[in-house]
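With one protein chain removed, the remaining protein chains of the complex are shown where they sit.
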């Protein structure tokens, strides 16, 4: 691993990020990355965060048109409430703050505590839970669907609404709408290694894969013999469509888990587009890359988000962050 | 591996790229990716290319302000002359074409043949060889220094000069200047697996690393016991500085080889910046990410490019490509 | 056993160790120093067992439970050493707050809430009886259950905490043993809460890391009382 010691991985990364991105404010001590111009007068501030190891999520999405702040936890560990409280205070211009929270017990509890504390300090806080992963059934017998690739759609689109000056309830409603219309399914071709453990989090023999994985190195729902890119696309897209059943055009995120080469990911995208065409789902926009990752895991996920005109317009709106950048 | 069959990997990726990037023209049959607006009246066209497996290099750098066209060879195999001839013909507006060629025997020979053929067809062709890798001594006893991370600097900066409307000799001179002032050094923490071979190209036991690697999965000059991020930064930066000895500010590219998580890469950047500060080298701009990769290899490379005011201005100039995007 | 048996532990499986030669019998009440000692022993134990906890979390979670608690308990001992709070309640509230501020993940707010709620329940009494502590711990455990929406049987820390709190009325040793049994009993369970629930049937056959760390905490408590 390209590290010094496991204990300093997150702080080291934030220092490196500060050096590479003078356009951001990086509070290394508190592990908060902020827009340099925060608080933005009259605008809602989007605050997200989560365990580290999913880069560029979330800090790579801080900037005009997307997040106002991101809080970095230890690897695969939700940040602590103090971080979100600090971030909320820093980005609140009086228009309030939206917490974008991936649905994991740790994130939910820590963000909840933070919301309470921030409100005690006079910040108006709304929260949206992202739970797009169809590999987990949302029932009494689970902690609910996980937040994965859909987070990117929520943060980009709600971020655009905030940038336009929409009030908190509206930004929250947009975020909720995006989450409700987003579904993901992920596949691992290898496990990942966390700095602390130093070895793969599970054993995946060569020639097998895990279907229905999350983004924390946990095994999936099912192990199978290796499938082709074509077969994986069929499986993943159909798993998503079974739950989403879009009646209009979709945004497609073809996401790499970290170690899958872009060459393979683009090839996989060709298969994803093929299935979508076969299922007669029009694709409005496609994003291919390593955006919501799981350290050095090989694999991919597919996220679809059904969009109406407003959501598409907000998706296309300018964004200026380290990892997503277009328009202006 | 996330593929169908090894034989279709490159074509599949190009189809996937076409779907994700409607702003580009992708000629899948001839494996050429082009700016949609090529030929750009009165402007020099930059044409590059090389073996696949280094994505986003080169096709991810096609667009306004950078390459006019990229030719994709098989994995780690230079493209064939026909591709470059076709690309040159497509982007030449009469102002001529600059071939940006990484210094590998295969690339050099194929681009040379292409230049001859294109000139037979009436296209004015200039060539710049990129050979920035200090791990290889440039002597009679080697094929010369390899082209690695410096390619990004050459393509970006010469691309900006072309975009400004500079004539061919000037664009060529700028490209040459960037190459002369760029040096790289790379380190592998794991080997990579090519689709054809299907297994790692060399054995690298856990707990060891290879110093002085290139971008084709070949072993480096030396194997050592695992080093910390700090030690690797010292070693790599000093290897570069021994050859470059900059008297002014530098651009720094802290590049991932493909499978190294961004989290680790940013942490490594913190160490690179520390060494540079210790050596009193001012850093004008820093770019961190997986840009010049070697499939799923874990590892990193450091490229420094000494810049004057003109080169820095051209670096900062707007660029609109899938992988690099800023300004406007 | 000279001390009264807590009524709600009557039906719980009896401790196999009936020697009762711990400080339980003699001390009667427990002051702030005792609670600091407990948490200090717990921190050492978590530090020692961190790799095992992470290994367990690696099987059905995300391989961070050991590192999480190690970081949190190190912070707890640091603050308790620097400014030892005056009462049992203050010790637990301070420790719980510290866990919340340093652990993150699911276990941070849950263990933090456990200690904070237990501590609040103890109020500002300078020393408390084991029975009083047992009562407060039950309140803390209930708070954990409410916060995370889990019950005993869901394959979480509650599988160790619920029986341990109940057995604490009987003795520290009984609490330790109940927690250990509870942790072991998570092996055949299918997880319904936390990350392990994502695995469905595949969570069966693995011991829950949080229940295991809860057993460590109860063992530390018994050791502090020896």
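Every chain is named by a letter (A, B and C) in the order it is written, and numbering of its residues begins at 1.
Here is the rule we use: a residue touches a chain if its C-beta (ideal position, glycine included) is under 8 Å from a C-beta of that chain, and two chains touch if they have at least 3 such contacts.
Source: prediction; values computed, not measured.
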Left-out chain, listing which of the shown chains it touches | B
Contact with the hidden chain, among B:15, B:156 or B:216, goes to B:216
Would you indicate which residue among B:201, B:229 or B:293 is in contact with the undisplayed chain?
-> B:201
Which residue from B:75, B:178, B:253 or B:287 sits in contact with the chain not drawn here?
-> B:75
Contacts of chain B with the absent chain, listed as residue ranges | 6, 51, 73-82, 104-106, 109-110, 113, 135-136, 140-143, 146, 194, 196-197, 201-202, 214, 216-219, 221
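By definition in this document, only the chains that are shown with their structure count from here on.
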Common contacts of chain A and chain B, by label, are none
Central chain, going by Cα centroids?
-> A
How far is the middle of chain A from the middle of chain B, if each middle is the mean of its Cα atoms, in Å?
-> 29
In whole angstrom, the CA-centroid distance of chain B from chain C equals 55
When the C-alpha atoms of chain A and chain C are each averaged to a single point, how far apart are the two points in Å?
-> 33
Could you list which residues of chain B touch at least two other chains?
-> none
Where chain C touches two or more other chains at once, the residues are none
